[in-house]
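Left out: one protein chain. Kept in place: all the others.
Right, chain A next:
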Amino acid sequence: MQGFAQEFTMAMGLILSGDPELWAIVLLSLRVSLMAVLIAAAIGMPMGAALAVGRFPGRRVAIVLLNALMGLPPVVVGLMVYLMLSRSGPLGVLELLYTPTAMIVAQVVLVTPIIAALTRQTVEMLDAEYAEQLRSLGVSRLASVPTLLWDGRVALLTALLAGFGRAIAEVGAVIMVGGNINHVTRVMTTTIALETSKGNLALALALGTILIGIAIGVTGTVSLLGARNGQQEMRHA
């Protein structure tokens, strides 16, 4: 480990000096994971809300299943998406394997259950609180969903952040469907895996530090926005 500190300092210098290659990797990571979270939210939030207010046979089973899917192993998701997108797979004609789109697809699969399950929990709690009031106003269970989602928006931000955290930190799925191709599908986590395998441990650690920094930055920003929003709510009330 000789010169570890020196190598680490050099790597941090690379980051701070705005090395274009490194920043392209950072931006691709953000682009892929933010897009994945956006799509996952569009699917997962209505799904979670429907599970929270809906009353249908098999609902409990669906909830248990959804909670279990929060722990989907990324490698398995990567493998499933690979088999779908491979040229010999059912969606091979789309030529999506080894593109950022494939990575977004894999992350959507990983993140959607997290957002859906956390949304379900939030909405169910709000529903228990307001159900009587809403019913007395003549609002049906289904029609109350947008109101409940809006009311729980601060808690739902946390659900989005949990999803984002999972997406940006994940390596098993994106390395399989993205291929870790230089300048095309190489993101932060796959770069860290590559540099580690090259034995460049200090560089890998420095990259890991930026990854953590990004996670803190995004989470902090969203939390601040959420907190301010929450305070405004309080004042209005």
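Just a few scattered comments:
Quick note on the criterion: contacts are C-beta pairs under 8 Å (C-beta built on N, C-alpha and C of every residue); 3 or more make two chains touch, one makes a residue touch a chain; residues count from 1.
In this section, contacts and distances are computed from a predicted model.
Missing from the rendering is one chain, named in UniProt as "Substrate-binding domain-containing protein" (options: "Substrate-binding domain-containing protein", "Probable alginate O-acetylase AlgI", "PRC-barrel domain containing protein" or "Acyl-CoA dehydrogenase family protein"). Summary of contacts with the chain left out: across A:Met12, A:Met35, A:Leu201 or A:Ala215, the touching residue is A:Leu201.
Annotation: of A:Arg87, A:Arg135 or A:Arg228, A:Arg87 touches the absent chain (contact as defined above). The omitted chain makes contact with just one of the residues A:Leu97, A:Ala117 or A:Ala206: A:Leu97.
Within chain A, the residues in touch with the undisplayed chain are 1-2, 86-89, 92-93, 95, 97-98, 179-182, 184, 194, 196-201.
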